[in-house]
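Pasting a structure here, questions to come.
Removed from the display is one protein chain of the complex; every other protein chain stays in position.
What follows is chain A.
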């Protein structure tokens, strides 16, 4: 075992960009290899092998979020067929917890990024607005398992929530006004004052490897 281990430059660059430590990246890389069965890219089918994920009613949307190009690179659009490890890390970084040493501006940007991720999850036709129909889809997905709940009830829940959203964003609407959909700015307005950072993160433990060589 004479090989020395040096941190490659690209790993450092990844670490800076996504905010993970190099140990976490190594662990995620192993997980990536496991999911992709040692290929270089992951496709949607690879997520089928996770039993815990099957429990989740919005499983489809979560997997879709990984392949949504809007989440991978700013100003791009559409769906990717497969993603590589760098893309995987980029999506994972949306769930990074806040660090102690962040300043106001960083925190604000952080929050915006997380909310944007969530916005994209709702906005399934990529038109930049969450319409009533899209919102109804989400509610139906969350509730579809219950035989006691009819489609009508799911729709009324969605309608009620949209009205609340409209009242926050637009204020009182006239009888002729049609509320087209929630744009990203309106979305941000809705979340003002609510602390989402602690709810939208996955706490990575610090994995120390037993030995290092420097």
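Going forward, contacts are C-beta pairs under 8 Å (C-beta built on N, C-alpha and C of every residue); 3 or more make two chains touch, one makes a residue touch a chain; residues count from 1.
Keep in mind that, in the parts below, contacts and distances are computed from a predicted model.
Chemist: Can you pick, from "Delta(3)-Delta(2)-enoyl-CoA isomerase", "Phospholipid/glycerol acyltransferase domain-containing protein", "Auxin-responsive protein" or "Ubiquitin carboxyl-terminal hydrolase", the UniProt protein name of the chain not displayed?
Modeler: "Phospholipid/glycerol acyltransferase domain-containing protein"
Chemist: Pick from A:83, A:138 or A:166: which residue touches the chain that isn't shown?
Modeler: Only one listed residue reaches the unshown chain, and that is A:138.
Chemist: Based on the whole complex, identify which of A:13, A:99, A:127 or A:164 touches the chain you can't see.
Modeler: The missing chain is touched by A:164.
Chemist: Which parts of chain A are in contact with the chain that was left out?
Modeler: These residues of chain A touch the chain that is not shown: 1-5, 24, 26-28, 31, 34-35, 47-59, 62, 92, 95, 118, 121-122, 138-139, 142-146, 148-150, 152-153, 156-161, 164-165, 190, 194, 196, 199-214.
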